[in-house]
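Selected chains from the complex are presented in situ; the others are not included.
Each chain carries a letter (A and B) given by its place in the written order, and its residues are counted from 1.
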Amino acid sequence: MYLGIVIGNVWATRKYDQTKGFKFMFVQPLNAENQKIGEPIVAIDTIGAGTGEKVIYVTASEAVIPLPVDFAPIDASIVGIVDSINLEK
Amino acid sequence: MYLGIVIGNVWATRKYDQTKGFKFMFVQPLNAENQKIGEPIVAIDTIGAGTGEKVIYVTASEAVIPLPVDFAPIDASIVGIVDSINLEK
């Protein structure tokens, strides 16, 4: 899983049926010190993450598991909203 | 999922049977500010995306789900055509 921050969303009306009803969020990956790393990805949100919230997201095949359908062409999902990060100094 | 823009297509007559009938589109990945990032990938289109349209595409195992066959050696598919992007400033 990866740490990221929700920076916005993407609106698409013409889309594949099994992705309808899900919100496409832009998530900027962050490192452990909250610095931006790489480019934003688009993840499905099923737990109510809002713009500006720090989240944990999952990629690859497992990303479809949070959805209430058996199969969907989804490869990134938000699975947790971060309360705190504890780093060994 | 990732944001991209369709920049063309690839024509292949000799190809693996289960990929016949699908269009191979060249998709240039974009970041949230619509700047090109990295190199184009080849994705299957099942929703009628045309050259010049901004799209959301999915990679990995889930890419085969939009296709009307059970199995196909496909690892990237267009799943939505982007209407707008909303970024928190």
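Note that in this section contacts are C-beta pairs under 8 Å (C-beta built on N, C-alpha and C of every residue); 3 or more make two chains touch, one makes a residue touch a chain.
It should be emphasised that the depicted structure is a prediction, and the values quoted were computed from it without experimental measurement.
**Student:** Full complex copy number, with 2 in place?
**Tutor:** Copy number for the complete assembly, per this file: 5.
To be clear about the criterion, only the chains that are shown with their structure count from here on.
**Student:** By how many degrees does chain A turn when fitted onto chain B using C-alpha atoms, rounded in steps of 5?
**Tutor:** Nearest-5 rotation angle for the superposition: 70 degrees.
**Student:** Counting in whole Å, what is the centre-to-centre distance of chain A and chain B, each centre being its mean C-alpha position?
**Tutor:** The mean C-alpha positions of chain A and chain B differ by 19 Å.
**Student:** Okay, in this complex, where on chain B does chain A touch?
**Tutor:** Going through chain B, the ones touching chain A are 1-3, 29, 31-32, 37, 46-48, 56, 58-63, 65-66, 77, 79-88.
**Student:** For a test of understanding, state which residues of chain A touch chain B in their complex under the given definition.
**Tutor:** 6-16, 18-19, 24, 26, 28, 39-44, 51-52, 60-61, 63-64, 71-76
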